[in-house]
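One protein chain is absent from this view; the other protein chains keep their places.
Labels A, B, C and D are assigned to the chains in the order they are written; within every chain, residues are numbered from 1.
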Amino acid sequence: MTLALFYLFGAGVLAAAANVVFRRDAVHAAIWLVVCFFFLSGEYLLLGFPFLAAIQVLVYVGAIMVLILFVIMLLDLHGLQPLQGRARGAAGAGMAAVIFALAATAALAAPAVEQAQGGPVPLTALVDALFTDYLLPFELTSVVLLAAIIGALTLGRSPAAPSPVQERDLP
Amino acid sequence: MDPYSLSAADWLLAAPLLWLAAAALLVLVLDSVRPTPRLEAGVALGGMLGAALSMTPLLGREETAGFLVAGGGSMLRATPALAALAIFCVGAAAFAGFTALRGLCRHEGGRHGTAFWALVLLCPMGMILTLWADHMAALFLGIEILSLPLYVLAALRRADAGSVEAGIKYFLLGAFASGFLAFGMALVYAGTGDLGSGAVATAAESGGIGLVGAGLMLIALLFKVAAAPFHLWVADVYQGSPTPVTALMAAGTKAAAIAALMRWGPGPEMVPASGWALLGSLTLLVGNFSALNQGNLKRMLALSGVAHVGILFYAFAARAAGAEAEAWSTVTYYLVAYGLAALAAFGALELAERRSGGTSDEELLRGLARRQPLVGGVLCVALLSLAGVPFTAGFLAKYFVFVEMVRAGLTVWALIGVLLTLVSFAYYLRALVTLFMLEPAREKPTAVLQDALAAAALLVPTALSIVFGLWPEPLHAL
Amino acid sequence: MNAALLPLLVGLPFLGALLVLFAPLGDRSLRRLAMLFALATAVVGGFVFCCFEGNASGFQFGFAADWFTLPGGGTTRLALGVDGLSVLMVTLSALLVPIVLVTAPGHVHKRIREFLFWVLLMEAGMLGVFLALDLVLFYVFWELSLIPLYFLVGIWGGENRIYATIKFVLYTLVGSLVMLVGLIRVALAAGTTSIDELVVGNLPEPVQHFAFACFALGFLIKVPVVPFHTWLPDAHVQAPTGGSVILAGVMLKMGTYGLMRFGLQVLPAGAAAWGPWLAAIGVIGVIYGSLLAWAQRDIKKLVAYSSVAHLGFVVLGVFAFTEISLQGAVLQGVNHGISTGALFLLVGVLYDRMHTRRLTDFGGLARTFPAFAVLLIVSTLASIGLPGTNGFVGEFLILFGSFAERPWMTAIAAVGVVLGAVYMLGMCREVLFGRVTNPACEKLEPLKPREWAALLPLVALMLWIGLWPAPLLDRTRVVCAEMAARIEPWLDGEEQAALPREPR
Amino acid sequence: MEAPWLWLITLLPFLGAAVNGLLHARVLLARAAGVADDPAGERLVAWIGTLAVAVPFALSVLAFVRLQGMEPDARLLTASLGDWIHSGTLRVGWALAIDPLNSVLLLVVTGVGALIHVYSAGYMHGDPGYRRYFAYLNLFVGMMLMLVASDSLLGLFLGWEGVGLCSYLLIGFWYADGEKSDAARKAFLVNRIGDFGFLIGGFLLFWGDAGTLQLDGLNAAASAGTIDPGTLRLAALFLFLGCCGKSAQIPLYVWLPDAMAGPTPVSALIHAATMVTAGIYLVARLGVLFAVSGILPVIAIVGALTALFAATIGLAQRDIKKVLAYSTVSQLGYMFLGLGVGAYSAAVFHLVTHAFFKALLFLGAGSVIHAMHHRQDMLEMGGLRSRIPTTYRTMLVGALALAGVPLLSGFFSKDEILFLAASGDTAPWLLYLMGLGGAALTAVYTGRLLALTFFGKPRFDEAEVHVHESPRSMTVPLQVLAVLSVAGGLLGIPFVMHPLATWLEPVVGEATAIARGAEHHGSHALEIALLIVGGAVGIGGLVFGLRRWQGDPAAEKARMDRLEGIWRPLANAWFVDQAYERVLLAPLRGLRALCAGFDVFVIDGAVNAAAGAGRAIGERVRKVQSGATSEYALWFGLGAALLLLIFWIGGTP
Partner (left out) sequence: MIPTSHALVLAALLFALGVIGFLRQRNVIMLLMCVELMLNSANLVFLAAARAHGKVDGVMMPLFLVVVAAAEAAVGLALVITLFRKRGSLDIEDFKGLRG
């Protein structure tokens, strides 16, 4: 059952992703991306990580995708977007195929990975790790977000606004 | 580990990060109260000085590992060489900040305050993390903390189409590379079950998954260091960005990325010495020939930076042949030598551009040395150092690399390398022709920006280029 | 006192260069300041020459200080010293710079400060090349002397100066970069970079062969020998007079000096193996250079190609490996500097007045410009090696010494003596003799005092060395004998086996 | 015996040259300032110049006397000033060594030299380069004395090239005439070819294994057999090539006729009396070496050929100086013939007498030219006998001596050579007949010269040319030389006296003995017979020449037209210059052009092509940076795919 669902969700992930990749309408693509993320969170659930599945939906769908859709609307990007020519697309597909082929071959031919008997990780372990081993990265995520905020602020502010600082104020 | 207590080593490693983050926050707060450029600059400088000073103890310690991970390994690990590079990155950020200030103020109508210093302070933080990262989480976050502010800084001159274009190009390709990095890390982890830096070097032992993962990580890092054929963004981004930001990218980002590549790159059984030498030669070749016919000095310097990466790969080759310690000192020296010269060169170009009307086109810089002797002199030293002429650090840097190569038995590669280096002389010399030997271009009636601060800042990397060229011991013996 | 002498010699022009660059003085005062330092250097150079102990073996006035250490490698030192091989070139370099400076007002009218800076910096570099006793230091000075000339030609040169100067520097760099690899190979194989140890040690033979090829390429381009010579005429033609004088007088000798110091002393096995080929290249250079000089219609190009021919002799002398030919080679290096330097100065004298260098634009100057004619004839005679002038002593010793080892090559090279007369006298004929056809030749300004001041010392040197070369020969005797002895075992296949070799 | 004062002999002329040179510089400065030349200055210069040679003459006499005061086998004066060139085993000093042989030459050089200086004082009067001229002339004498007096091959070479230089300077004295400058250059270059031989010869001797460049040492080494015979032969040939250059022998004689472009006293001094005999001196000096080497037959044949060949050309020249020039070549040939048959002292004898009468003839010719206002074409002369009687009389003496009219100096010296040739080992009769033929032709062209110049009717416009006798400063040297030309024979009259031979015996005795064997071959009868034949040929030829060319020029012209086939080659010197031009110079110029093209297009072309290729590659690579982010990403992807593939292939076990 789990396995069947896994394949089903997997097919959903891929189908949705393909729609993202091949669609020319930005809004449609964004919607398909949301669909893709939902399927992915389903996969996470099947793999035994409900917390991550929730995060996936919350952050990706709730935050990132809303942001993207917001910008699409803001900039009024309705209608078909341009695509690269067929040759270019084929070339890209070829390269991606090589990467995929190697990764897939490696994955299928890796008994070590298959034989590893782990199992699901409890949520408590995750929380423990976040404040012990992963204290530094955890704190750093705030810095990442800070950087993003400052960046967005800087770029987003209207260039036409009057400047509070004159050259003579500089050191 | 008790979540609320940190060891001395942890504090030591966290100190510079805290200094920088605190300064960034303080600047933000101050600016939101009332923009006071002098105070903000002082706070930023204080933060960077504090960060730099807090790292000095690391120079004396054999190796410092902090934020240990329960399963073995650590989040951050610093060696004297890495500490030195970290200090250099902080210095580069300070340099970029102080040379950029006035130009940005003019371009952006004085709106440089808040964002500018905070971004400039976050960059070296990301660089330090990238340099010291011993764990994939730290590495990935470090690279992002380094990159995100840079994407913004590149696009900072929003009135300038080039600047925005540079920002978006840098961002898109950077994000693309981040995808490779993340996927690569994931595959390595899948193969080895380990997120430490040691995992990559031995990833191949765990089978194809690790191998492909290490390969994808390598690709992402090669993009960051701008090795051929992943270098194409460099020229456009360097050219479009505000020149002091370019300086920071060239000096700081490159140093951080190269060091990361050294720690996170695949081991010798995956990429042998000849592989690195081949990659280096290719990069050197592509970089040099791309730079050869550039009519814009910034582009030329950007692509010459690619060539320098090629030479650094020769040191990687020597390392793959077994000279670990020597390779670190060689690479450290090289990165600082190159970085100093790049800082001086781009800094000088910033001042030149303010007079030539905003671009580094050769046409506009003709006879520059006569109009702006200081800028001309600094550029002369910088270009000679980049070319590797004796009495500058650039020469000894190349010398050390070739010594390591010959010592590793890669003499033929060394010969190929020096001959490829020759091409670089062609364009450095041509730049000197432009600056010194041609008659000055017709002067555009641009009001000259008097910027004593930037001029003074320029002298620092220039002087250090010569000092380290004459006295390499303190840096090279780390 | 003695240990400080050589640092002083290198340091004086260096200090002078920095002072000139930053001193807040007018052009005239700057010229004086530069002259002061150049003269002081010349005095020190002369002092070194006088105090040099001719009979002693090894380096004198040694100075050494640790510089930096390579991880896992030897210590690189700031070591200076002078021996018979370098003492003449050191003195000549120190002497030529004041001469260049004294004539400079004639042809350098712009950017005086920079000009003086580069000239003095170049002097420091050149002196350093001859004095350095450490491989890395040598290389540092070697390249340091290159850059100033790049600017001298590029800023104060003729119309096509950019092409010429880039060609010159790039061409030279091909050699010096390859040389760098050879240098590193030697340093690593020997475990030391000090030249005073290398000149007595024995490196493994394969290392020597490889390193010699690298070094030789660098030096042969610098010399230059055919077929690496095409940068020279361009550089000479475009260079300002002072640049040409230094280029011909000293820079080219850095090549021959290197061939002897590194080729013969450090890498005798390599030199022995490659020797016949290089000697043949030298001979080809003599003949080919002469024919080309003969074909030139530009007077400066003619002199430039004559340099190719002259240095062909020197290369032959070096790779004949006999004591006499080596002494001749050392001496001829000096001689070429003096006589070709004088010729370039004279060409400059003409160019300053007539702004042309085409042979056909002159004619009949013997009547309208007699002082010039006398000086040109004397320099020509020195250049073609008339007995009684310096050129003869050098050329004769080279041919004489080489004949013992390589009679056939020497005989062919001796044809160059005839050809030398052909083109040099041809030049005199067209410039000095015949009827005045160009009205511009009628009214020429007489030689100025500063031109006399530059040329007379050179003429005096030509005659002095021609008539009494003993002071020079005495100083080079020991080192040339040692060089010949050092390479001797490698020349004979059988003895080679018996040679003591240090395992490295 | 040490005699430091010998240095005065060689150095005084140099001093004179220096002083005169400085005086010339002063005049030039004065001229530049617009001051006219001081006529009194010329006298001072002439005095300085002459004294700078006359005093050495006196000292040479002193040296001669000193030598005479010594034992015949110990006749040697030396003077040394220390090392000149010392390197390795080569050690050459500044040293003079005077023995009987070069004492004779010292006397000739300084004596004839002094006379010519006196003559020049008048001849060059009013020339703007008067001081320069004397400076050069003094310099020449100094160099010649170095050549003669030096004790080593290298010192000799110094003088050897030094006189070449002075010859160059003096031939091109009137440099404003480009042709004269070309002639000067030709002289220098042809001599340089010889000098090349000289150098190689010296090298071969030193390394093969004489181990010295001292002249006596070389002779000793040769006779002791230290030198490998093959090497010795080769070395001697090369040295002889040098002699051919300096002494104008086949094949290198071509410069001498052109050298007549110089002032006539120069032709007398340098190109007749002294410099051109340097080759003879060298062979005589290294007599033993040449004798041992076994190349004497070569020398003899070259000499005889030259003697005959040059005489034929002399027969058809119109320029009075050219006649004398070819005559000089021819007479030098006799000297080499003498040397070649081992008749060293005879050759030196002829050298001395030739110096007298040929200097006399040249100076006389100079006087004629002076009188004719610098016309040299004999067909435009005629009838000068009565107008310039002193010149005529003295020249007549010289001509008779040259033609070999009995009892004059040339008769004895030439016939001694012919006799010794006839009694030698090498093709005696062939050499003799060649020599005799040459002698006959000599007499004929001498007669022709006299006839065309002095006899018959004037063939010039007397209104235009005011023929006048030369001043006393010019005629007195003529008279002195005339006396010497007559009296010179006293140095060696067969059966009567051989003072010169006796004097030279200690020096050339050994060489003569090696070359000719101990005993003299020729009988007295033969000698007498040959004397008579020689005298008869001389007189007969002279008379023939005088009569033949005394008629009117129109008839002469017609006759010449009839003999066009013979005459044209003769008048054009057998087209040798043209042949050299085609065979040697033209190919050389072609090679030059070839090299020049090769240099520009191949060598430099390759360099520039490399640079161009680099730039082209740069342009291609630059184009990759199209500015399109998508293309950058594509390259990224391509690189990634390739790198992973390589990684996979290389990394999978």
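Couple of notes before you dig in:
Throughout what follows, a residue touches a chain if its C-beta (ideal position, glycine included) is under 8 Å from a C-beta of that chain, and two chains touch if they have at least 3 such contacts.
Since the model is a prediction, treat every value here as computed from it, not as a measurement.
Seen in the complete assembly, the chain not on display touches A, B, D.
When the omitted chain is restored, the residue from B:Gly179, B:Gly322 or B:Pro373 that touches it is B:Gly179.
Here one chain is not drawn; of B:Asp10, B:Glu40, B:Glu144 or B:Glu353, the residue touching it is B:Glu144.
When the whole complex is considered, the residue among D:Asn20, D:Ser150, D:Gln550 or D:Gln625 that touches the unshown chain is D:Gln625. Across the interface with the omitted chain, chain D contributes residues 622-623, 625-630, 633-634, 637. Even with one chain removed from view, chain A keeps its contact list with that chain: residues 2-3, 6-7, 10, 13-14, 17-18, 20-22, 26, 29-30, 33, 36-37, 40, 43-44, 46-49, 52, 55-56, 59-60, 63-64, 67-68, 71-72, 74-75, 77, 81-84, 88-89, 91-93, 95-97, 99-100, 103-104, 107-108, 110, 113-114, 116-121, 125-126, 128-130, 134, 137, 141, 144-145, 147-149, 151-152, 154-156, 159. Within chain B, the residues in touch with the undisplayed chain are 71, 136-137, 140-141, 144, 148, 151-152, 155, 158, 161-162, 164-169, 171-172, 175-176, 178-180, 182-183, 185-187, 189-190, 193-195, 209, 235-237, 239-240, 294-296, 299.
Going forward, only the chains that are shown with their structure count from here on.
The minimum number of touch steps separating chain A from chain C is 2.
Between the interfaces A-B and A-D, more contacting C-beta pairs are found at A-B.
Note on chain placement: the centre of chain A and the centre of chain D lie 101 Å apart, centres being C-alpha means. Chain C and chain D, compared by their mean Cα positions, are separated by 37 Å.
Of all residues in chain D, those that touch two or more other chains are 611, 638, 640, 644, 648. Multi-chain contact residues, meaning those touching two or more other chains, occur in chain B at positions 208, 211-212, 216, 426. Chain contact summary for the complex, chain D toward chain C: residues 25, 28, 32, 82-90, 154, 157-158, 160-162, 165, 168, 172, 175-178, 181-182, 185, 188-189, 192-193, 195-196, 199-200, 202-204, 206-207, 591-593, 595-596, 599, 603-604, 607, 611.
Those residues of chain C lying in contact with chain D across their complex are 167, 170-171, 226-227, 229-231, 288, 291-292, 294-295, 322-324, 327-328, 364, 366-367, 370-371, 381, 386-388, 392-393, 396-397, 399-401, 403-404, 407, 410-411, 414-415, 417-418, 421-422, 425-426, 429, 432-435, 446, 467-470, 473, 477, 480-481. On the side of chain B, the complex with chain C involves touching residues 323, 325-326, 329, 370, 384, 389-391, 395-396, 399-400, 402-403, 406-407, 411, 414-415, 418-419, 421-422, 425-426, 429-430, 432-433, 436-438, 471-473, 476-477.
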